[in-house]
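Part of the complex only, each chain left as placed.
So that you can tell them apart, the chains are marked A and B in the order they are listed, and the count of residues begins at 1 in each.
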Amino acid sequence: MNDSLTIAEQALAAANEAKFVANNIWMMMATVLVFMMHLGFATLESGFVQRKNVVNILFKNVLIVSIGLLTYYFIGFGLMYPGIEGGYLEFAGFGLNNPPGAKGLIDYENGQYTYYTDFIFQGMFAATCCTIVSGAVAERIKLVPFLIFCLFFVTISYPITGYWKWGSGWLHTLGFYDFAGSTLVHSVGGWGALAGAILLGPRLGKYTNKGIKPIPGHSMPLAAMGVFLLWFGWFGFNGGSVLSADPGLVSLVFVTTSIAAAAGCMGSIIVSKFVYGSLDLGMALNGILGGLVGITASADGVAVSSAVAIGFIAGAIIPISVGFFDKIKIDDPVGATSVHLICGIWGTIAVAIFGNYDDGVGTIGVQLLGIVAIGGFTFMFAFIVFLLLKITVGIRVTKEEEIKGLDIGEHQTVAYS
Amino acid sequence: MNDSLTIAEQALAAANEAKFVANNIWMMMATVLVFMMHLGFATLESGFVQRKNVVNILFKNVLIVSIGLLTYYFIGFGLMYPGIEGGYLEFAGFGLNNPPGAKGLIDYENGQYTYYTDFIFQGMFAATCCTIVSGAVAERIKLVPFLIFCLFFVTISYPITGYWKWGSGWLHTLGFYDFAGSTLVHSVGGWGALAGAILLGPRLGKYTNKGIKPIPGHSMPLAAMGVFLLWFGWFGFNGGSVLSADPGLVSLVFVTTSIAAAAGCMGSIIVSKFVYGSLDLGMALNGILGGLVGITASADGVAVSSAVAIGFIAGAIIPISVGFFDKIKIDDPVGATSVHLICGIWGTIAVAIFGNYDDGVGTIGVQLLGIVAIGGFTFMFAFIVFLLLKITVGIRVTKEEEIKGLDIGEHQTVAYS
């Protein structure tokens, strides 16, 4: 009897350990996939800008990952997540010096992955919100002021609104639902992008008396590559947001995410064919991204047929939104505000329409409240930071530099020789 | 005693759950890897076409993934796999509305992964067969007729022949073996490619009175990137075809797959050096792909030394096959028929020569029967669809458009500006 009890207890411990190991593997792979989104953004944005600004946009994207990870390590993580000691007002402290348990292991019974996995997964997320901004302000923003903006945005603004929901803050308590961040990541990035684009003004020659001049990107293969890489990374972005390898949930998320991306592509192509009359690759690509952003808030709690609808509508919004921002003369070289802000809002509303969650979770009222509260806070934060930078060091390059290109102006080099 | 029995039963349940979670993680990662093959095809094909047709080929590749996933969701999956209710003639129904069990979980004891994982893995596979076609018909096919072809091909043709083997249909019963789809995916794509290339005719100026004019691709880095990404994806294509994370089988598949790719590279370089006298990068790249296609039918059941032979021969076939198709004036801009059709046939035959399977499985007779049956059905299906499109809406762009390029003709834009 002792024997079988001992073996049974050993077996139970071993089984729990195996589950923990498997969950942790999935969360680490999700981290790796989300990391790849940074390459996706780098290629997408460099494909969509002009040849003369390619080094500059690459430099920004490379730095954002680095700054994002380092600041999230020093401050952001402790600010956003309660962890052991409480975050935000109960700020958990600088750095990662006090992981719970030996080797940073959260106890097997309750935890799904380690403290270090938690940090690195969340850190990869955090860095994406600045990358979204960089596309919208491309081709005319000064490098150093932009990096200062990023520092504040990722260190303070993103963790505070993130805490409201994911850190179990007040919006969470009220029942606001945002699975993987249609609002918390994408709209947040989009609001920052909007603030920057407004304060910078449009690129020279974009809006003339004779109408809107399209400024085509310099490399469609780079842009297309970016979208495939972002879709690739989204398997980790949404799939990892389950925060475990729960087979039913993660695989459902895979299906809803991919189906929404595919439907977004179709929605955007069909609408842009009707509205603009052309089979536009840029619209197809942004339609996929719109579908992905749209499904992000509810990927774990909608039927697959609903994912078709959510994605299709998100994609259909893209050409209309791009046209709208051009009409009100807000110049966004890569369409980041349409993709991340507008489709992010749509996705957050879609939770209330299509989501199958507990009673009182994700109602239309609380979803709108969340959109407004987070949007209001983020836009004001971003606007004030950009404004302060504008009236102190300036945020826009000189006319000469803009015409010559930022690669020469800021980096004394060219992308292709 | 009760105690230890309870704990033992708990432990067994937990252990089975852990195994299920691990298997499901692997199948999801395999899905993600196969998804990346679409970026691989997109970059390979856009690298191998001329500068003036790059947007068009990218547009096609982006749409194929989207159309492939959506149609496979609506119809293909229910047609190909028996699932719970029986597929093909016992068509399982539209959509994914009735997954077995709560949250789509197949029972722990017998299942290796969830219903949703099954769908998304198979859906990623399905979309690849059209992508293979797109390379061979590039630079001269009209966009919309091609997309209509894809719709029929991926919705009807691919699932029907797929069912014959993987849906446990008649070829399966007879002992036909095709592990991950040398025939079921690659040759099927290759037959479609051949039908399209025949009915379209060669590109203008390719075959002249003075001989064959090489039309080099516009970007070798893009093409090379494509091959690395395809190899990357093949770890999931072949490794995932084990349909579980069985350590012995999946890791053997990793070794045979990679070794065959490496040997294919050597085979192709050596033969093309002897035949054409040059160290040709395009041949090296297609040699790798040939090796990968060749090993796909038997990656789970051959010795590693046999994988060297299978891959080397597949690679050696490439330069000869490319020369042959040029001699009979079938113009294939990316070499898709040589890689996917010819090496797919070779790989299916190699099962009979090198494979270690049960008695009566993969004999030379049944392998040839499978090649002929699936090839015959697919080629006729593809030929008829392309023919009907040709005599109704037309499948080839005008001479003017072909000369100016399809980017201007079909999309009113250019890839690089």
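We take it that a contact is a pair of C-beta atoms (placed from the backbone, for glycine too) under 8 Å apart; a residue touches a chain by one contact, two chains touch by 3 or more.
The model shown is predicted, which means the values in this text are computed figures rather than measured ones.
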**Request:** Given the 2 placed subunits, let me have the overall number of copies in this structure's complex.
**Result:** 3
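Rule of thumb we're sticking to: only the chains that are shown with their structure count from here on.
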**Message:** Measuring centre to centre with CA averages, how many angstrom lie between subunit A and subunit B?
**Reply:** 32
**Message:** Show me the residue ranges of subunit B that touch subunit A in the complex, using the header's touch definition.
**Reply:** 1, 3-5, 7-8, 10-12, 14-15, 17-22, 24-25, 28-29, 31-32, 35-36, 38-39, 42-43, 46, 54-55, 58-59, 61-63, 65-67, 69-70, 73, 95-97, 102-105, 113-117, 119-120, 123, 143, 219, 222, 410-417
**Prompt:** Residues of subunit A touching subunit B in their complex?
**Reply:** 1, 4-5, 7-9, 11-12, 14-16, 18-19, 22-23, 25-26, 29, 33, 50-51, 216-221, 224-225, 227-229, 231-232, 235, 239, 245-252, 254-255, 258-259, 261-263, 265-266, 269, 278-281, 284-285, 288, 303-305, 308
